[in-house]
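Heads up, one of the protein chains got dropped from this complex, but the rest are sitting where they should.
Our next item is chain A:
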Amino acid sequence: MALQNRLKPLLFHIIVLGLGLLMLYPVFWLLSSSVKPTTEIFTSKGLWPSAITFEHYHNGWFGLRNIQFGRFFLNSIMICVLAVIGTIISSSMAAFSFARIDFPLKKLFFALMLGTIMLPGHVTLIPQYIFFHKLGWVDTFLPLTVPKFLGDAFFIFLIVQFIRGIPRELDESAKIDGCGWLTLFVRIILPLSSPALITAAIFTFMGTWDDFFGQMIYLSDVNKYTVPLGLRLFLDSSGSSNWGSVFAMSVLSIVPSLLIFFLGQKYFTQGIATTGIKG
């Protein structure tokens, strides 16, 4: 009986860990293939390379004519940083308004805002494209960044839920001290909402980083390409001849997401659990 009680948790851990590692096996394989000598990638059975080489990283980084992968990273980072700043400012403003200020038609707007969360993006996609086309914004970063400064329904909802948890007495005492709405927002509500803001920032960054579709339809000049577009271009140009470099660049393209995930893990799980963002 005593033995059984000790064996059961052990068995549990072995199964759960084993299944988890099995699921991650493709990712480990990607990692190992990126440092294996080319001849070994599809022939060797194991994960462990006979020799570690970084030539795939070098060849991949400098693998395209006239342009380096660094350019794609700079472009992606620029778009993501603007997207995060825009989303945080505009979504927190709207959330503050919904959560704390009373004005006519508030309920209607709130319901409409929630409704847009469920709306498939396809319905707005084509007119938006035509609109940006008419503005002359196609093949610039503007269609990928400016809309982020106009709020995101999902994050507005997330922040509203959070602000509702902040005691209203704080608002009252701030008003007695003569604070206006702006001071209340900037000095009190924003600092107290930082967990929700960080969650929104993380998800915005990752969503924008992986937004292959949006970047593909709006960007066509290679110099403006982002990491996902660069990776696809590289895949097409080097094709099956150079898988090592494709894998090496694939690894680099997922590093930012992993890094942010491990830095902000606490906010991550909270964010998913409360809103159901898929990530």
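What we mean here is this: a residue touches a chain if its C-beta (ideal position, glycine included) is under 8 Å from a C-beta of that chain, and two chains touch if they have at least 3 such contacts; residues count from 1.
By our rule, contacts and distances are computed from a predicted model.
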{"item": "Hidden chain of the complex, named as in its UniProt record, picked from \"Carbohydrate ABC transporter membrane protein 1 (CUT1 family)\", \"Copper chaperone PCu(A)C\", \"Spore maturation protein\" or \"succinate dehydrogenase\"", "value": "\"Carbohydrate ABC transporter membrane protein 1 (CUT1 family)\""}
{"item": "Contacting the left-out chain in the complete assembly, out of A:Leu30, A:Ile77, A:Cys179 or A:Leu192", "value": "A:Leu30"}
{"item": "Omitted-chain contact residue, chosen from A:Phe185, A:Phe205 or A:Tyr267", "value": "A:Phe185"}
{"item": "Positions on chain A where the hidden chain makes contact", "value": "9, 12-13, 16-17, 19-21, 23-27, 29-30, 42, 45, 89-91, 93-94, 96-98, 101-104, 106, 109, 112-113, 116, 118-131, 133, 147, 149-151, 156, 181, 185, 206, 209-210, 212-213, 217, 228, 231-232, 235, 243, 246-247, 249-251, 253-254, 257-258, 261, 265, 269, 272-274, 276-279"}
